[in-house]
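For this depiction, one protein chain was excluded, whereas all remaining protein chains were kept in their positions.
To keep things simple, chains are lettered A, B, C and D as they appear, and every chain counts its residues starting from 1.
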Amino acid sequence: MSYLHSIFVAPFADMADAPDFFLQVVWEGLVSGVLYALIALGFVLIYKSSRIFNFAQGIMVVFAALTLVGLHENGVPALLAVPLTLLVMFVLAVGIERAVLRPLVNQPDIILFMATIGITLFLIGLGETIFGGANKVMITEQLGIPTGSWVVEPFGGFVSVEQKDVTAVVGAVLLVIALLVFLNKSKMGRAIRALGDDHQAALSVGISLSTIWVLVWFISGIIALATGIVWGARAGVSFALEVIALKALPVLMLGGLESVTGAIVGGLAIGILEKVFEIYWGQPLLGGNTEAWFAYMLALLVLLVRPQGLFGEKIIERV
Amino acid sequence: MFYRIAGQYKTSYGADYALFPIKQDAWLLALILVFAFVVFPLTASDFMFRALLIPVLIYALAALGLNILTGYAGQLSLGTGAFMGVGAYACYKLITIFPEMNIIGAIVLSGFFSAAAGVAFGLPSLRIKGFYLAIATLAAQFFLLWLFQKWAWLYNYNASGAIQVPNTQLFGVTITGAQAPVLAQYFFVLITVCILTAFAINITRGRIGRTWKAVRDMDIAAELVGINLMKAKLSAFFVSSYIVGIAGALFVFLWRGAAEADLFDIQLSFRVLFIAIIGGLGSILGNYLGALLIVALPVIIGTVPAAVGLPISSAMVEHLNTMIIGALIIGFLILEPHGLARLWALMREKLIIWPFPH
Amino acid sequence: MNARPDHSVLADQEGSARDDLLMDVRNVSLSFGGVKAITDISFDVRQGEIRAIIGPNGAGKTSMLNVINGFYTPQVGTITFRGVERRSMKPHDAVRQGIARTFQNVALFKGMSTLDNIMAGRSVLMKRNIVWQMLWRGPALREEIEHREKVEEIIDFLEIEHIRRTPVGKLPYGLQKRVELGRALAMEPSLLLLDEPMAGMNLEEKEDMSRFILDVNQQRGTTIALIEHDMGVVMDLSDRVVVLDYGKKIADGPPDEVKNSQAVIDAYLGVPH
Amino acid sequence: MIPNPAPATQTVEPILSVNNIEVIYDHVILVLKGVSLTVPRGGITAILGANGAGKTTTLKAISNLLHAERGEVTKGSIVFDGEEVQALSSNLLVRRGCIQVMEGRHCFGHLSVEDNLMTGAFTRKDGAAAIKADLDLVYDYFPRLKVRRTSQAGYTSGGEQQMTAIGRALMSRPKMILLDEPSMGLAPQLVEEIFEIVKKLNDEQGVSFLLAEQNTNVALRYAKYGYILESGRVVLDGEAAALRENDDVKEFYLGVGGEGRKSFRDVKHYKRRKRWLS
Partner (left out) sequence: QEVLKLPNMSYRTGPFAATGTPHMNGQRDYMTMLNERDGGIGGVRVAFDECETGYNTEKGVECYEKSKAEGALVTQPWSTGITLQVLPRTNVDAIPMYAPGYGFSAMQDGKTFKWAFNPPTSYWDGASMIMNAISDGDLANLKGKKVAFLHLDHPYGKEPLPLLEKLAADHGFELLPIPVGLSEMQNQSAQWLQIRRERPDFVVMWGWGAMNAGAITEAVKTRYPMDQFVSVWWGAHEPDLKLVGEEGKGYRALSWNFADPNAKLMQDVKKHVVDAGKSQLNQGAGEFESTPYQRGILMSVILAEAVKAAQEHAGTKMINREQLRWGLENVKLDEATLEELGATGMMAPFSMSCSNHTGHAGAWMVEWDGTKFNKVSDLLSADRAVIDPLVEKAAADYAAANQPWQMNEECTQ
């Protein structure tokens, strides 16, 4: 009985008790959610265009952030380092297309998935060789990102909101809008979707795989850099960041692998829910750290109801 | 020239089911077994056993388990590490609760625990497909790992949260724990792996194996030819997780000697997946080749710079190693997406028709 | 062993219950969202006959087969098979009851050899449990060999000995269709549904296929429902033809009758054949 | 119905010539063993042959799609419109005006029928209006597609998918179309219609065609020239009219023996050696 009480009543009482704290929890969740969504966006773009489940998205985030900071450490002014990093990401996209995707065209999904894990390892090795394994500090101020924090004081408590988090949220929104426009306005958008369905047929109608893939991977690279800046500003830049990428997986599944909307909704939902669950149920009842699995279980439950995720394309089953 | 198949006839279907329709293959296997059972034990050093042979065998076994699920039944799993963990913790609990229990019994039983976990997390596969299914296995991976950490009963409330393998004996020889001679451990692992491999070969070439492959290739069609998808998928999860669980028990008991929960993290799952894919999905042989490549190669590469006297720091070796492994994975996938086993099969085919090119 | 039904006599008893009725489709309707694939269709299949289903593309022929073997559940209507009436069932139950089929877009198990594909068709008939399978001794091996013999008969019958061990994904289309037929036959069905078995075949292969179909029908007494666009084949092989057009039935009867029906010519044939 | 046979004199350089190519899959499986053929500018040429003869492989070699299947051309050359095909990517090839309709439909399952058609116009640069006009033209050819315009291609019927695939190729305004089994799975009246479209495009716009077809009857009625492929080799070629009169072709491909068309019920189980093999 008391157990039921602690599951169904106490958490809500807690929320009502300290609404400022609740708001803080939601805000924290929202900010992580934005980051999950950003990583997931990179995934979605690549998945849409090639059915490649790009495991390397996480490491691309680290790589982009490290390049940026690394360049700056070597005396490149911050505002020049950004375009230079983008150039590096472009070269990376071209390289990946040439060396990995082109030879593996039309292979089964799992092979391509594996290849992206290969890319991940390669980039980790490369990144560590070049930049070393140490933690680095994101050049937040140099990039003109405000670092202070605002404290709002509702309900007699306080909610502290970091300005860089706000910047992150705003930046993410802009990025997403740009992406949606790109995908829906252009014939590229259609070609990207076609490519995902059938490589060979896409080739046969003259869609240039290389161009699209380079483009898509480059855009993912841009998203990776944005993510890297935002996340790096929160937690420093190091290879430990790579594990965050795993969080993007449930986000994707929840939202649907090929849906931009899904990535955003999924990201925010998971970010907020896992935080709320952890604070109000996980810590008091389950010994904490439930964030390690909550997102996956949530996604699993949703998939049981909708096997293609909330916004994913229905899996075609016809004979 | 060595692969002449002319003159080898079969006169019954039974003979056609022989494992090696071509004699040369049987000889090759015999040769390998002689190496495994006689030559290595006579020549290899402790380091060879502990850093190469035993882990290669155990990883190959884990990959074999995964391969049944992913390669034969077509269900992608990213939770192998956690299922290995279930096997290991189950074995640990069995041994500590029933200290009298024979280690073989404990290992055999522990497989059932991971098989049960596998089936539980396999249930969603009836509805969820492809990469989406990966989420179910990821959920298993992270949830179980969390459980290994939080459920102190699992590690007997040990302060450090780690499990420590006790010394156990089999026929008067210490077989697990720090006291165990490495040769005994090697043989134990080798024999277990051989037996399970034989079982796996038999299952995969019979009716059950066929239903798995049918589900993998086209599950709708499989259903329409009368295969019960639920049975097929769940049996694949069962058998696969069973083998994976045993591999996990061996992993900790016959090799590592101690383990904390993080050992069974997603990296382990990925490593096993690498082995299965690089070796060749849907092949038994591939697991061994893959394990050699993924487990042994880094060890060997790691010793090269020192051996040739290159003044590279250990960290740099490690970085380069990571890079090389990444590049190798991509390289092998490009060379032969179906894995080393297929590469070998093609070579063999060429040998058979040698010296003609086609 | 099985005399061809004399359809000139049977034709006029259309619709009435007969004791050699194998399957009776009653008022079936099926739609997907807004698309009405099948609208209120009734027809029957008699024991031992070859029943053709024809109609323009998108008429709902394949959907009809999907309804029959339980892959789709119709919104309205029932199907009575061997006297048992039902609306929905699991496809693998359909197999158990003796309905096997081939597919319009070849649905073979691409990574498996011809032999394995056909053996997979016998999965329902095999029983040995996993322990025996694991040991590959005694009952499991005996069972395997027993079924293998049956399968080899089918392979001989379809003249595909030479591709026994080839992964079917690598076979040319025509052979794939043959293997698919083999897989369906391996289920030992009493009703065989064939969805465009001769699409993409040249004349010689069509002749072979016709022969196989007739042999199956005559020697094994298997009832066959057949979708085909080659009118030559349909006219020559079938006992009765049902014609669908955009989900509606527009004709049903013996081939000669159907062939000359104006509605059929307009909707399907274009010119009299 | 039967098109008037075109005059056989072609002095102009052919639009496509395939010279003695060999194709190997997976590094070991030799499939084409020296195939040569030409398609004259504005011609309709048919490749006939049994299953597995290598028709599809030939077409894929021409449109450079083999590497996606781990196949490669190891010998010989293919020249399209004066350019080595091997040097062009498949996307450049489409830009040059050579497009393939693949065997087995290969529609983009998740795209709507109309989006499928629009992907065909991917390489075009002549503006939305021209593309729209062509779209209407395709709908004119295949009214059924207009009805199913918004459905996901993956859910349409086999024939509808076939129409989509052909329509998609037309959308690129090609100079040359490689058609792989266009009639497969189509209702009889539609088969005629498709070949009529072929003829019309050929007559009116001078589009050249290379078609691999099992329906020999129709193919030889519309084609001007034909090649017969058996096990990766060209065993017979000639003017379509002449081929129609060839005894073996008659017997094996057209199904008319001495006494006219024989019934499928009466075919016997025996194999006669084809004369060209002896």
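Here is the rule we use: a contact is a pair of C-beta atoms (placed from the backbone, for glycine too) under 8 Å apart; a residue touches a chain by one contact, two chains touch by 3 or more.
None of the values given here were measured: they were computed from a predicted structure.
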{"item": "In the full complex, displayed partners of the excluded chain", "value": "A, B"}
{"item": "Sole residue of B:Leu144, B:Leu263, B:Ile277 or B:Leu293 that reaches the chain not shown, by the stated touch rule", "value": "B:Leu263"}
{"item": "Selected residue (touches chain absent from view) among A:Val25, A:Ile222, A:Ala248 or A:Ala299", "value": "A:Val25"}
{"item": "Residue touching the undisplayed chain, where the options are B:Leu42, B:Ala159 or B:Val308", "value": "B:Ala159"}
{"item": "In subunit B, positions touching the absent partner", "value": "45-47, 50-51, 149, 159-162, 164, 166-167, 177-179, 255-260, 262-263, 265, 267, 299, 303, 306, 313-315, 317-319, 322"}
{"item": "Positions on subunit A where the hidden chain makes contact", "value": "18, 21, 24-25, 28, 32, 128, 132-135, 137, 149, 160, 162, 234-236, 238-241, 243-244, 246, 275, 278-279, 282-283, 288-289, 291-292"}
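Heads up, the rule we're going with is that only the chains that are shown with their structure count from here on.
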{"item": "Pair joined by the larger number of C-beta contacts - B-D, B-C", "value": "B-C"}
{"item": "Intercentroid distance (Cα basis), subunit C paired with subunit B, Å", "value": "42"}
{"item": "Whole-Å gap between the CA centroids of subunit A and subunit B", "value": "32"}
{"item": "Euclidean distance of C-alpha centroids - subunit A vs subunit C, Å", "value": "49"}
{"item": "Residues of subunit C touching at least two other chains", "value": "62, 71, 103-105, 107"}
{"item": "Subunit D: positions in contact with at least two other chains", "value": "29, 155"}
{"item": "Residue numbers on subunit A that touch subunit D, as the complex places them", "value": "105-106, 187, 190-191, 193-194, 196-211, 258, 313-314, 316, 318"}
{"item": "Complex interface listing, subunit A residues touching subunit B", "value": "53, 99-100, 103-104, 107-111, 113-115, 117-126, 128-129, 133, 246, 249-250, 253, 257, 286-287, 289-290, 292-293, 296-297, 299-300, 303-304, 307-309, 315, 317, 319"}
{"item": "Interfacial residue positions of subunit D with respect to subunit C in the complex", "value": "25, 29, 48-53, 103-105, 144, 148, 151, 155-160, 162-163, 181, 184-193, 214, 216, 252-255, 261, 263-265, 267, 269"}
